[in-house]
Structures are given as C-alpha cells and as structure tokens.
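One structure below.
Heads up, one of the protein chains got dropped from this complex, but the rest are sitting where they should.
Letters A and B mark the chains in the order given here, with residues in each chain numbered from 1 onward.
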Amino acid sequence: MNRATPHTLGAIALRFELELRGGDPSLAIDGVDTLVKAGPTRIGFLANPRYRAQLADATAAAIVLRNGDADACPRACLIAPDPYVAFAKIAALFERMPASTPGIHPSAVVASGARVAAGASVGPLCVIEDDAVIDDGAVLGPHCMIGRGCVVGAQSRLVARVTLVQDVRLGRRVLIHPGAVLGADGFGIALEKDHWIKVPQLGGVIVGDDCEIGANTTIDRGALGDTVLEDDVRLDNQIQIAHNVRIGAHSALAGCAAVAGSASIGRYCLIGGGAGILGHLSLADRVTVTAMSLVTHSIREPGEYSSGTPIQPNRLWRRNAARFKHLDEIARRVSAANKEPES
Amino acid sequence: MNRATPHTLGAIALRFELELRGGDPSLAIDGVDTLVKAGPTRIGFLANPRYRAQLADATAAAIVLRNGDADACPRACLIAPDPYVAFAKIAALFERMPASTPGIHPSAVVASGARVAAGASVGPLCVIEDDAVIDDGAVLGPHCMIGRGCVVGAQSRLVARVTLVQDVRLGRRVLIHPGAVLGADGFGIALEKDHWIKVPQLGGVIVGDDCEIGANTTIDRGALGDTVLEDDVRLDNQIQIAHNVRIGAHSALAGCAAVAGSASIGRYCLIGGGAGILGHLSLADRVTVTAMSLVTHSIREPGEYSSGTPIQPNRLWRRNAARFKHLDEIARRVSAANKEPES
Partner (left out) sequence: MNRATPHTLGAIALRFELELRGGDPSLAIDGVDTLVKAGPTRIGFLANPRYRAQLADATAAAIVLRNGDADACPRACLIAPDPYVAFAKIAALFERMPASTPGIHPSAVVASGARVAAGASVGPLCVIEDDAVIDDGAVLGPHCMIGRGCVVGAQSRLVARVTLVQDVRLGRRVLIHPGAVLGADGFGIALEKDHWIKVPQLGGVIVGDDCEIGANTTIDRGALGDTVLEDDVRLDNQIQIAHNVRIGAHSALAGCAAVAGSASIGRYCLIGGGAGILGHLSLADRVTVTAMSLVTHSIREPGEYSSGTPIQPNRLWRRNAARFKHLDEIARRVSAANKEPES
C-alpha cells in the first residue's frame, strides 16, 4: 500500500536513534506493515506482548521491538524503548500526503474581507467568509467552510468538508477530519412559561496547537466566553463537545464520547468511546473513564472510573436486570438479617 | 466579543419590562457577559442561586436577577421573575447575525423547477433541486442542499451545509445547524431467506414552526407517512431521529440522544444526552429521561426516569459489576432466607 521510497534500513535506524541488530543497513525499505504481513522490504513491529509468538513466522526486513523481545526474533531487529512510538515515526516516512500546492482553487468562493496567506492552500469549492484568516502553510481540502472571525493556524490541515461556523480559532498543526463542525451554536434554551426562548450563543471556540479532531465531531461555541481545547488534545470521530467545555492539554477522547456544557476535563485524561460527562463537572488530571460510562459527579482523584453492567446472554441478563429494580429492598433485607443474625 | 450598539440601560429595562433599581438609565451598554466577567458597560446575570456569592465582586453595569437577590447586589439591578429568560432576550440584542442579503449567490446551482422567494437568501455553492420551495425571508448559508419536494418555511435559517434530502417540509423560523441531514431514508430492511431486502422509504419529514436542530443531527423520512416534529421542538447536536417518530411540541432533546422508529414522544418532554428510546414506544407529556438512560417500555405518567449504574473507581466497579451477573441468584438466596428466617 505504500510507494517505494529511498529509505534504507540503516538510515531509518540512525534517524530515529534505534539500535539495528542484524540485517543489512543498505537494504532499501519501501513500507511498513503488521508483524504477520510485512515482507522482506518492509518493517514490522511488536508492541503488544500477546503477539510475541508471531515473531517466529516473521519475514520482515526488520522488526521494531523492545530489547527483551529481540532474542525471540528470527529477523533483523530495531530496538526501541517504546516500539509503538518508534513504529509511528517510521510509518510516517511512508505516508502519502495529499498534494497541496499553495493558492486558491478557482472554484472556491473567498470573500474580499478574508485573509489567505500566500503559502496557504484552499481547495475546490471552499467558502471563506469575511474576517476569516488562513495562515501560512494551512491546507483546506475540498468543500470546507470557514466562517466569519475564524482563524486557521499555520500548517493546520482541514482534510475536506470541515465547517468552522464562527469565531473559531485554530492553533498550529491542527488536523481536522471531514464532517467536523466547530463553532455551531451551543444548546441554550430557556423556558418562558410555555415555550422555549433561544439563549444567544456569543462565544467562540479555541483549539490549541497539535490537536486532532475526528470525522463528524462537533464542538459548539461558548454561550459567553469560549469553548477551549488546550494543546495536543485528540478527539476521535462523532464526539460532541458542548458550549464552554474546557479540555486540558494531552487529553484524548475516543469515538462517540460526549461532554455536556461547561464541564472541565483535566490534562492527560483518557475518555473511552461513548462515555458521557454531565455539565458543569470537573475532572482532575489523568482521569480515565472507561467506554460508555456516565460521569455524574466531579472526579478529584486521578485513576480509572466506570459505570454500567457486564454483557451477558439476554436470558440471564433479564433475570438480573429485573432484580436490579428491587435492589434497595434486597439490600434492606440483607441489612436487617445481618443486624439480627441470631433472631 | 460584542460590538458596541446604541442600547442604554434604561431602554433595555423598558423594552423587556424589567425594573431598573439603581444605575444610570442613560448608560450605554455594549454587551452581556457572565456575572464574574461583565465589566462596567456590560450586563451580567444571576439565575443559579449557587453563584450568589459572586455578586459581591461584580463590576457589571447592571445585573439581571430575582427580586430576592437584589439586596446582596452591589451594582444596579434589573429585576426579573425569570432572570435566565430575561438575560436571553437582552443577549439577543448583541448577537451579530450573519449578513444575508436577499438573492441567489451566483455559485449556487438552482434547478429551473425550484421556487425561491424574492426575499430569500441562497448562499454560495448551495444546490436546490426541482420542486423545492424557499419561502420569503428564509436564509440558506453556504453548501446547503435542498432536495426535491422540500419546503423551507419563511424566516427559517439553515446556517451552512444542511441537507434536506427529499420531501422535508420546514415550518417558519426553523433554525438548523451545519451537518444536519433531514429526509434521508429510514432504516428499513427485511430478511428474505439469506439476504436483506431494502424496504422503500416513501414518506417525508415535517418540522413545525420555531424548531431548532443541532449540528450533525439526523432525522429520517418516514417509511409510510411522515416523521414529525411539532412546533418548538429543540434538538441538540448528533441526535438520531428514526423514521415515523413523532415528537410533541416544546420537547427538548440533548446531544447524542436517539429515538428509534415509530416512537412517539409527548409534549414538554426533556430527553437527556445520549439517552435512547426504543421503537414503537409512547412517552406521555412532561416525561424527563436522564442522560444515557434507555427507555425500553412506554411511559404513561409524567415524571423523571433513569437507568444505568453510578460511576465508581474501576476497582470497586469491577467487583460490583461481577456480582450483577449473579444478582438473580443473590436475590433468591435472600428471599429463601427471609421466608425461612429461623431455619
């Protein structure tokens, strides 16, 4: 799947400061692959110990692995303290990035009050509104919409069909995947007697450097003040970030997670897929929430948190779930029995 | 974040029928902000009693609050029976709405059989198909797609990149955020021996007046008959409304909620974020479902409903969750013990 490139095994080892054990340093490498699939011109890797047994059948040019796994490896080794990180860097050499020549595609609609840097690339059928700024080296793929008051920072890349509605400021090297919508109105409504009044959403969205935002993810603008992602926040697909949320640097959220309004997530947090965090809560740094858990109160201590019940055959689950409806009564009976053990 | 506007404190009080207590009625107000941040030319508000202590440090031109909180306020007060509603109305004065001059942007592709009112605005790169109608005062932002047989009612606004696939009829003053898809086929499949047959989806979507629909929300067309949102329904982002669902007037659904086919939700219902409602169920008026709960049977009484388990440190949760798998057995033992307490 990768094109031939002029990287040699030795040059790769040198570049990423890996020890090459065995193998011909002058061997040309033309790609990377899994431990099982990598052939004699590609580099494979072993990061997860459970796949160690696959080493025996490996045919890769070399395998990135920990020192402790080298003995079991019949091929050349690239010794790395963290093989997954090393592999990620090597793989990046073989990534085919989309061509992006600077300039504005003739089919794009750019308002006269927008500012597009000479070194930026604006793809076909993009719309850029007044007071928007596209910084140097930024790349907008097809069908992007950059609304009023938005800034796309230097070297940022909006892959395709990304919408920045209004007052969204992206840092540098931000990567956003198709279908993402940043800066739409937060969900602010107030009941006036018998009908809803819309609460105007006047804030913006601030996204720090090196953030990545997945496909069809939504990040609403603040009601008053801004919704904020600090540097190096990583969001997967289909995530919902409500107005005035703040996410600390280096936190990562898996697909379909949702964070309600004004919640604040610390740094280095890991939020599992489909997990939910209620509004106005605070999570400390280094909090992990497992998949599909619902956080209903603030969490002040780092650590892993969960809710829910285990998966079971439906027939068994039905019986247990029916009992859950009376768990308080069950517990009362147990307490009563225990308080009067001999009665 | 707001531009200077020529509103005075006295004019605002008069307009929204609020009592101005203290302060200079001729003072020019240039925006709104939170209680903590609003400076001497802005209006703040206190709606949630838990923030009452912040009054002491307020520096706002005036603060919207309940009569009972006025004594604790060191600044001018705007007395309101419902401060959040009053604030919403004041804030609307300072909202910068996108410019939308009537007319069709030259880059839009409008079929000859479409009907666009003279007072409507069609933004860049929109596509409007035959038999679509855009009523007077409607505004379509960039990249909208209005399919055959769709109607965009008067004064409705599709912010950007909204797709109305087919037979979608919007009422007046409907607001739809980017990425929303209305009128896609419902999920209708029938297993014919060993493979699926698609069940044609022939109905439409009807959206009442004053509805709001969030970013990347989807509302499918009916299989037979229509999917219906009555007036003043409010949907947040990433919501899924399946075919033939009916949502009663003034109900509000938070982000990532999902309603399965042919379910019927009453009026003034509140559905929490990520909550699910199974197909063919009915919910009475004024039912509240808390976040991430799953409704598996019809609900005939108003009130608040929940499912799920509380968030806990994973180590504790694991133990409890493991026990849930045997809850029926535990309950049987408790019952047995209680029936024969002295045995």
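What we mean here is this: a residue touches a chain if its C-beta (ideal position, glycine included) is under 8 Å from a C-beta of that chain, and two chains touch if they have at least 3 such contacts.
Since the model is a prediction, treat every value here as computed from it, not as a measurement.
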Contacting the left-out chain in the complete assembly, out of B:Leu20, B:Ala72, B:Ala92 or B:Leu278: B:Leu278
Candidate in contact with the missing chain, chosen from B:Lys37, B:Arg52 or B:His326: B:His326
Of A:Val32, A:Ala154, A:Ile247 or A:Ile271, the residue in touch with the unshown chain: A:Val32
In chain B, positions touching the absent partner: 109, 125, 127, 143, 145, 147-148, 161, 163, 165-167, 179, 181, 184-185, 187-192, 194-200, 202-204, 216, 218, 220, 224-225, 238, 240, 242, 256, 258, 260, 274, 276, 278, 288-290, 292-297, 299, 303-310, 312, 316, 319-320, 322-324, 326-327, 330, 333-334, 337, 343
Positions on chain A contacted by the hidden chain, ascending: 1-2, 31-34, 37, 82, 84-85, 87-89, 91-92, 94-95, 98, 105, 107, 123-125, 141-143, 159-161, 175, 177-179, 210, 212, 214-216, 232, 234, 236-238, 250, 252, 254-256, 273-274, 291-292, 308-315, 317-318, 321-322, 324-328, 330-331, 334, 337-338, 341-342
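Note that in this section only the chains that are shown with their structure count from here on.
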Inter-chain centre distance, chain A versus chain B - centres from mean C-alpha coordinates, in Å: 26
